[in-house]
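One protein chain is absent from this view; the other protein chains keep their places.
Chain lettering (A and B) follows the sequence in which the chains are written, and residue indices restart at 1 in each chain.
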Amino acid sequence: MNSGKTMTTGCHFSHKHILGIEHLSAEHIDHILQTAESFKEISGRSIKKVPTLRGRTIVNLFFEPSTRTRLSFEIAAKRMSADTFNISASTSSATKGETLIDTARNISAMHPDIIIIRHSCSGTPEMLTRYVRASVINAGDGTHEHPSQGLLDMMTVREHKGRLDGLKVTIIGDILHSRVAHSDIIGFTRMGSRVFVYGPATLIPVGLEKLGAVVCGSLEEAVRDADVVMTLRIQKERQSDPLLPTFREYAQNYGVTREVMALARNDALVMHPGPINRGVELMPDVADSSQSVILDQATNGVAVRMALLYLVMGNT
Amino acid sequence: MNSGKTMTTGCHFSHKHILGIEHLSAEHIDHILQTAESFKEISGRSIKKVPTLRGRTIVNLFFEPSTRTRLSFEIAAKRMSADTFNISASTSSATKGETLIDTARNISAMHPDIIIIRHSCSGTPEMLTRYVRASVINAGDGTHEHPSQGLLDMMTVREHKGRLDGLKVTIIGDILHSRVAHSDIIGFTRMGSRVFVYGPATLIPVGLEKLGAVVCGSLEEAVRDADVVMTLRIQKERQSDPLLPTFREYAQNYGVTREVMALARNDALVMHPGPINRGVELMPDVADSSQSVILDQATNGVAVRMALLYLVMGNT
Partner (left out) sequence: MNSGKTMTTGCHFSHKHILGIEHLSAEHIDHILQTAESFKEISGRSIKKVPTLRGRTIVNLFFEPSTRTRLSFEIAAKRMSADTFNISASTSSATKGETLIDTARNISAMHPDIIIIRHSCSGTPEMLTRYVRASVINAGDGTHEHPSQGLLDMMTVREHKGRLDGLKVTIIGDILHSRVAHSDIIGFTRMGSRVFVYGPATLIPVGLEKLGAVVCGSLEEAVRDADVVMTLRIQKERQSDPLLPTFREYAQNYGVTREVMALARNDALVMHPGPINRGVELMPDVADSSQSVILDQATNGVAVRMALLYLVMGNT
């Protein structure tokens, strides 16, 4: 391994699985981000390949459709020379009535080193760890967590702001159904940021304050003096109608426009986990503004995932 | 090649294609199993990779959905450093009205070394051999054969019992539609086991005795003193209603319970080709008992497939 040499923390990374940011201490988050930062330059080379995970078997087990997350993990794995295998729900034995546990145990019997799983049921990745020998990485489970997204968000903010502590991070949208919001609230709070959330009242879960988030009463309160403004995708496919305003109503009341961004700090970052519904939760001119770091998020996603694959394999 | 060196038989393996166990002599089956046994340890290494098939092109051409078989072949191929390519029916030119022969000849013109095919029509892999230059491996054709499954079943039994000759191997279920049963009956019989079958009368093909199998009149007759009890999946998607009892009736009359297993030898193995309908053909406590070698079947599947890929490439 000719990357990651520059680790300066003496942190011992002991996580075999990455199930949620909730299980990661500030020190471990910092260690992951430092590792990711050291891996980032590999993707800028013309020969984007290091032999670190050669001969490792990594299975992408996706029970929900995904382009960017699956691709990001697959790119991360191949740039470290691992062998990758994609299984998607539509082609899986799930359609033949097999239980998820049997599917997982069967895959496990083929000796994968890492299973990356996305599933619509919260808790599935954790359950899996009881049945497989491989490391399990949660690539999104129900409304629970999406830890690699939370980590790439933190990496992106730290890259631009130089720090995470003392920042005002605002998340706007459907907090209730968002595993991204959940991971971000826990992660940013743990790293010393203050997280403010705002959205339709029906889409703000009760008890969010326990995670350290401040629930705001207005868009202005949420965005004023923010260092980061993150909008969430309105997930049409994930919720029943009654909870959700129409797209037009949503854009009018919760959509982030230039005017809204004017309330934030001048150097505030615009973020979005994607895919964007342009003109609904985020206006095109804001998404494409110089404050937007949405594409940095995608770039850093590969680096964070390289770091996670590297670290769960027992390398520190 | 730093594996497979330990071959002790002087067997000359001359098969370019693997179409069915029916074409394999006892000597060749033994040679495949020995080769698989020598490959098995590769999957236990941390760097699960040997250069044996580097630069070889292997195409998975699957006209039926599959998770485990496709994954098992793909893992086997990549652990031997081959390049693999997946084609599944839903995305293939089949939807554009091209004949299978034209699809195959077209793929053949791109110089694959091995084509692994699954198709709902019996005989398709054999037909393919007349049109392509590559080696063809049958990954399941209609109700005909699934030779790599038969071989991994034999490998698993031999691993646990130390031998295949003189064993009582019992297969319970829908024998009529099962290519697995077909391959197992031929293979185990050829290796000196006695194969007993039992299932709904409408699902036992006429003339099965010609293959060497004993058709039993009761579950007790089938299972009593068995060394191996293999249940088959009730394939809801593969048969028309009239032949099939309801799941509840099936479980009651043909499902393998602890009580049924008590009739077999104390050290009898429980096997299932998967995916399992838990509570239908096999009760959960039996599937998960210490007698169950179902996950060994999955593990050995990779080793058997490595052996097949290795041997059809002309290596002995």
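Quick note on the criterion: contacts are C-beta pairs under 8 Å (C-beta built on N, C-alpha and C of every residue); 3 or more make two chains touch, one makes a residue touch a chain.
All figures in this text were calculated on a predicted structure; none of them were measured in a lab.
Chemist: Among A:166, A:192, A:275 or A:314, which residue is in touch with the absent chain?
Modeler: In the complete complex, the chain left out is touched by residue A:275.
Chemist: Can you say which of B:83, B:221 or B:288 touches the chain missing from this structure?
Modeler: Candidates B:83, B:221 or B:288; residue touching the omitted chain: B:83.
Chemist: Determine which one of B:103, B:124 or B:231 touches the chain that has been left out.
Modeler: B:103
Chemist: In the full complex, which bits of chain B touch the chain not displayed? Write them out.
Modeler: Answer for chain B: residues 54-57, 59, 83, 85, 87, 91-93, 95-99, 102-103, 105-111, 113 touch the chain left out.
Chemist: If you put the missing chain back, which residues of chain A would it touch?
Modeler: So the residues of chain A touching the unseen chain are 43-49, 65-68, 71-72, 74-75, 78-79, 88, 90, 233, 236-237, 274-278, 295-299, 301-302.
Quick note on the criterion: only the chains that are shown with their structure count from here on.
Chemist: From the C-alpha centre of chain A to that of chain B, how far is it in Å?
Modeler: Chain A and chain B have C-alpha centres separated by 40 Å.
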